[in-house]
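The structure appears right after this line, and notes come after that.
Only one protein chain is missing from this complex, and each of the others stays in its spot.
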Amino acid sequence: MSNTLNRTWHKGFYAYWFKECGSLNYLLPMFIFVIISVLVMAKGVTEALPFTICFTSICAFASVSWQSIRLQATEWHSLVPGYTEHIVKQGNIIIVAPHVILITSAIIFEQYDVLKLLSVSVLIGTLFYLKCRVTSKMFNSSAYFFFAIIGFTIVFKEVPTWLAALAVILNISLVLFRKHFGTAFKWQAQALVDYKHALQSGWSPIPKGFLKGYGQGLNKFFFPLSYFMGRSLIQYTVLVLIIFVALLTLNYFYVAGRPSLFIFSNLVCILAFMILWTRIQRQQAWGTLITLPIYSSVNEAKTAYAKACEKYALCILACSLSLAGTIEFLRFDEPNFRLTAAYALVNTAGVLLCFSVGNYCKKTAFFSIALVFTLGFVLAITGVVVETEEVSTGSLGLACCYFIVACFANRNSSKQLYTNL
Amino acid sequence: MTTALLEYKNVHKIFNQNMVLKNIDLTIEPGMVVGLLGKNGAGKTTLLRSALGLIEVDTGEVFTLGENPTQLNTELKSQVGYVPQQAFGYEGFSIREALDLHSSFYSEWDNTLELDWLKRFELNPDDMVENLSIGQRQALALIMAMAYRPKLLILDEPVASLDPIARREFMLDLFDLSLESGSGVIFSTHITSDIERVATHVALVKDGEIKLFNELDELKTSVRKVSFSNETAVNLSDFDILNTQNNAAIISGYKQQDIAGVNHVSSLSLEQLFVELHA
């Protein structure tokens, strides 16, 4: 029996959770956001707290939910005595640990509102996780789930105490009655399909077949970006538009102001992340692309790819301009040209920077790490612009420079794109 | 009397209104190596999965080590080995890490066997599981399923992606397991020559039914193709007729006797039999 006794709880922990790109993708942001949250609490920057806290919480649940899809896709896991329990134990630690850190620091730094907010996000997270334990289909909608949380942090800056209390009670009952959701982690043939599909498509939230047939024009416009992305490119483009309209509507009825600009930047960066993710998953496809008669060399194809990225960035620029312009106009009844321009330039430059970093990455694990840092950098700059009340001409000039640098970075880095040739 | 390691009793399974398993009766006892032969989609995988509790049958009963397969306890689970068709589940692990974790679930893990097999299949313990070829991945799955010498070994197309030398060596190990440890093995395949080398018994599956289950040697002596020029003059009522064609039939139960009206009796290799049955 010596083997069994020797097993510690963390055996295989690192390999299982941190070296599989799907779950790493959530765990890395989670770690970074735990640290940010604690720092933010220590400094008492309450505006940023709701977002960082909820994001941390959701990332923890999402990574465990993702792994439960993997369990359902593994035929033999229930036959190996103790295997499932071992993995679930590690998963529970991944959920509990960041929450304990958040709660402890909230108590230490006396940020009691955080606790109320956490109670709600944990409730949503638990619900999502419990569903993902019994079906692999649920995970495809994880992107909605992220958007819901982000929206939630805008709408509810302060969670009423009764809601928090209700959430806690509901949460406890969910955990107690978790068996009613069905048999957890039962193997199903569909799960492997869902797992692979999700890995390739970067968790596209829009159902297959959406806008089918209407996207030819867009596909041509964005070729060869669309070549790597398939139908997801149109889906993401539509998603940008939906968010754009949603934010405008929100601002029309309810003054959300500049935070919604920041939210938009966040979402646009997440979309850039998804686009790059998909491209990296399909980088073997370069071979076929280059055999097309429209390109005479590998470099020509790479340049065409960089141009397609620029076109995409151009769309983001247009959206950013009109969003920022409208929001400022709604608030002050007069246009704020400098802020609008600065925001649009900075936001677009951010996307282009993400694309440039993506061009250097060959492996998804490396890509995840590199992009988390890039996102941090890009969003910090956007944050500064959004927080600035009056944008000076000098700052606008800086924004212009930043934008130009990003354009060059994108074009130049495309030469480094990894192809399997 | 030996106790059955795996027993199917009148098993039926319906998927989307298709009957994928029909009236399956099959018993596997210690020392038996059963080759499950059938086309893709004949129901082999479903048959094997139902022995593991991955799929629940609609009618009839399955007993795995004497127990309902959906309710195997820890002790019984550590006596069952399974290699699925699609190896999946240790992405992110190196071979060494994967084996280290996997072996920690079994108290009877044989480290020497693990090392021998790593060498034999030329697996480098530092390689990442997701970068392995299909054949290497299958080899790793075999190590994981056999290093604790299970009483019942269930293999779904285990050797399809192994090279011929690795395949032969693997077969020898199957013999060791079945004879020396008294284990039972059931493996599905559509490669007839593998069955002819390894199996003691053959089960021919067609459209979810076991058309024929017999000892391999017995099958080769008792199954014949008979050809005749006049169908009405032939009386085959003494035999099981497996398939009839134009002026020919595949029969089972042949005992070297003369059959009136038959021009020619020929023996069949497993491959010929397989092809004839699907003709």
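Just so it is clear, A and B label the chains in written order, and each chain counts residues from 1 on its own.
Note that in this section contacts are C-beta pairs under 8 Å (C-beta built on N, C-alpha and C of every residue); 3 or more make two chains touch, one makes a residue touch a chain.
In the analysis below, contacts and distances are computed from a predicted model.
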item: Choices "Histidine kinase", "Heterotetrameric sarcosine oxidase delta subunit", "GntR family transcriptional regulator" or "Oxidoreductase" - which one is the UniProt name of the chain not shown; value: "GntR family transcriptional regulator"
item: Touching partners, among the displayed chains, of the absent chain; value: B
item: Which of B:H12, B:R120 or B:K220 contacts the chain that the document leaves out; value: B:K220
item: Given B:D110, B:E196, B:E209 or B:D240, the one touching the chain that is not displayed; value: B:E196
item: Among B:I134, B:L179, B:I241 or B:V275, the residue in touch with the chain that has been omitted; value: B:L179
item: Hidden partner interface residues of chain B, rising order; value: 31, 33, 168, 171-172, 175, 179, 192-193, 196-200, 216-217, 220-221, 264, 266-272
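We take it that only the chains that are shown with their structure count from here on.
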item: Complex interface listing, chain A residues touching chain B; value: 1-4, 6-7, 11-12, 15-16, 18-20, 70, 73-83, 86, 187, 192
item: List of chain B residues in touch with chain A within their complex; value: 49, 52-54, 72, 74-75, 77-78, 80, 82, 84, 86, 88-89, 91-94, 97-98, 100-107, 109
